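Every protein chain of the complex appears in place save one, which is left out.
Which chain is which? They are A and B, in the order written, and residues in each are numbered from 1.
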Amino acid sequence: MTIQAVRFDPDKDSAPRTQTYEIPFYDESMVVLDALNYIKSHIDGSLSYRWSCRMGICGSCGMMINRTPKLTCNAFLRDYWPRPITVEPLSNFPIIRDLVIDMDDFLHKLKSVQPWIIRQQDIPLGAREHRQTNEQIDDFRQFSQCINCMLCYAACPVYGINGEFLGPAATALARRYNLDSRDEGLKKRLPVIGEAEGIWECSFVGECSVVCPKGVDPAKAIQQTKLDTTMRFVLPYGNRE
Amino acid sequence: MTTEVQAAPREYGWRMPAVWWARQRHYFLYMLREFTAVPMALWLLWLLVEIQRASNGPTHYSPHGSPWFVAFSVIVLGFALYHSYTFLKLAGVIIRLKIFDRPIPSGAIVLAVFGTWAVASAVVGFVLIWFSR
Partner (left out) sequence: MSEAARKRPALDHLFFWFMFSQGGVISAIFLPVHVLVQGILGPLKIVTVADRHYDTWVLLLGNPLVKIYILVLVSFSFFHFAHRIRYFVVDLGLHAAKGLPAQVAFYGGAVVVTLATIWILLASVPVRIW
C-alpha cells in the first residue's frame, strides 16, 4: 500500500514536502496508524507523529487522511486500498515537524471557557455530595464526550480563516458545564463565549460535527448556545440570576 | 488574508487555501447554501417593484411576465427551496423543547417545522389565488 506522508524539518525545509512510502498491507484490520508505525520501525525512523492509545479514546493521533480529518487509529487501510493514502498534519494549525502540529491555541481556548464546576458557594468536602438525576446528566452527556482530538478545529473553515475564533470543542465544553445542574458559572463564561470571536463567528458549516469521532455534535452545541444567549438578552429578566 | 495565530519561529504557519471551498463536497454545498441569499434578495426586490407598479394606475399596470422572468423565478425557486430545506432542518435540530420535563425528540420538532412550512405555503398560496377572482 502506498502512503504519501507530509514531511517538514524546521532545520532543513522552508516548506512541507511529501514523501512516498510503500508498506505491506498484511491484515485487513490495519489502520493508518499501523502504517505509520511500520514506516517508523522499518523504513524511516525520522517520521514524527503523535499517537498513544491506538483505540480512539486519547485523541492524540488526529491527522488529515486524504484531506479529511480523522484519527489515524480509526482509519482502516481496507477502506482506501488499492489507492494511495495521503497523510497530512491537521489543517488550520501551525506545523512543528512532519505530522505534529502546535496545539497551544487549542489548549488556550479550552482553558478560556473555565471548564470546571463553578459555584457561588463551594460545598465543603465531606458536607454532602452534589445530587444529580440521570435526566440532569442526559442534558449535557453528549457534550461531555469530547476527547480533545482537534479534528473539529481542522474541519472548521471559519477557524482556518480566523484563528481568533473560539471554535467547536471549546464551545461544546462550555455548554457541557453551563448545562450541568451542579454548575453556577454561566455568567462567568458568557464574556468568552458571547464575545465577537466567540459563538457569533460560527456560520454553521457543520463539518465539525461530521468529523467528530465521538458524536459530540459541537455544531449543535454552538447553535444552541447562540439561541440561549440571545434569549437571555432578549427576554425580560433573562440576564439576571 | 487570514488572522493567523502566532506560529513560533521555526514552525510552518497555516495558510488557508484561497479556494478552500472547492476542495470538498461538503464545503461547496455550504457555500451554495450561503449563496442562496443573493437570488432570493433579487427576487424580493422584483416583488417590491411589482408592488410599486400598482401606483401606475389601471391602464399602465403591467406585472412581470416575460419568459426571462419565469426562467429567473425557476432558478430562484431552486435556491429558495435549498435554503428552506437546509435552514428549517437545522432549525429543527437546534431547538430544545421540554414538555413536563421530558425532552421532545428532535425528529418531532423537525417534522413540526416542516409542517408549519407546508401550512404557511398553502395559506399564502390560497390567498394569492383566491383573491384573483
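Note that in this section a residue touches a chain if its C-beta (ideal position, glycine included) is under 8 Å from a C-beta of that chain, and two chains touch if they have at least 3 such contacts.
Keep in mind that what you see is a predicted model, and the values were worked out from it rather than measured.
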Fill in the blank from the handout: Going by the whole complex, the chain not shown touches A, B
Handout entry: Interface with the undisplayed chain - residues on chain B
Key = 1-3, 16, 18, 21, 31, 34-35, 37-38, 40-41, 43-45, 47-48, 50-55, 57-58, 61, 63-66, 69-70, 72-74, 76-77, 80-81, 83-84, 87-88, 91, 116-117, 120-122, 124-125, 127-129, 131-133
Handout entry: Residue ranges of chain A at the interface with the undisplayed chain
Key = 112, 157-158, 161, 190-192, 194-196, 198, 200, 203, 226-227, 229-230, 233-234
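To be clear about the criterion, only the chains that are shown with their structure count from here on.
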Exercise for the section: Give, as an integer number of Å, the spacing between the C-alpha centres of chain B and chain A. Expected result: 30
Handout entry: Residues of chain A that touch chain B when the two form their complex
Key = 8, 10-11, 15-16, 67-68, 91-96, 102, 104-105, 135, 138, 157, 160-164, 203-207, 210, 220, 223-224, 227
Exercise for the section: Would you tell me which residues of chain B are touching chain A in their complex? Expected result: 2-5, 7-8, 10-14, 16, 20-21, 23-24, 26-27, 30, 34, 90, 93-96, 101, 103
